[in-house]
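What follows is a structure written as structure tokens; I'll ask about it next.
With one protein chain removed, the remaining protein chains of the complex are shown where they sit.
For subunit A:
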Amino acid sequence: MKNSLPKLRAALLLLAALLLPVLHATAQAAADSPEMADTLRQNGKIYVVVAVITVVLAGLLAFLVSLDRKVGRLERELKDQ
């Protein structure tokens, strides 16, 4: 037990060393800097926008994939003739 204490302290110090700069960076974001869409991010509504854009993009890509396959089928058909 006695031996594990210094190890624990070292681990905590390492964790603090890794985390503190990140915390510092997030804390710095708010006050007196150019205005950004912070509220949109805080209340999580940004995820609604991300979800909608992802669905639209996925739909368009799926359409392109199906178009690609249809052309492939036609190519094979024409080759067989």
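By definition in this document, a contact is a pair of C-beta atoms (placed from the backbone, for glycine too) under 8 Å apart; a residue touches a chain by one contact, two chains touch by 3 or more; residues count from 1.
What we mean here is this: contacts and distances are computed from a predicted model.
Asker: Would you kindly match the missing chain to its UniProt protein name, picking from "Cobalt transporter", "3-isopropylmalate dehydratase large subunit", "Heme exporter protein C" or "4Fe-4S binding protein"?
Answerer: Missing chain, UniProt protein name: "Heme exporter protein C".
Asker: In the whole complex, what residues of subunit A lie against the chain that is missing from view?
Answerer: Interface with the chain not displayed, on the subunit A side: 29, 33-37, 46, 49-50, 53-54, 57-58, 61, 64-65, 67-68, 71-72, 74-75, 78, 81.
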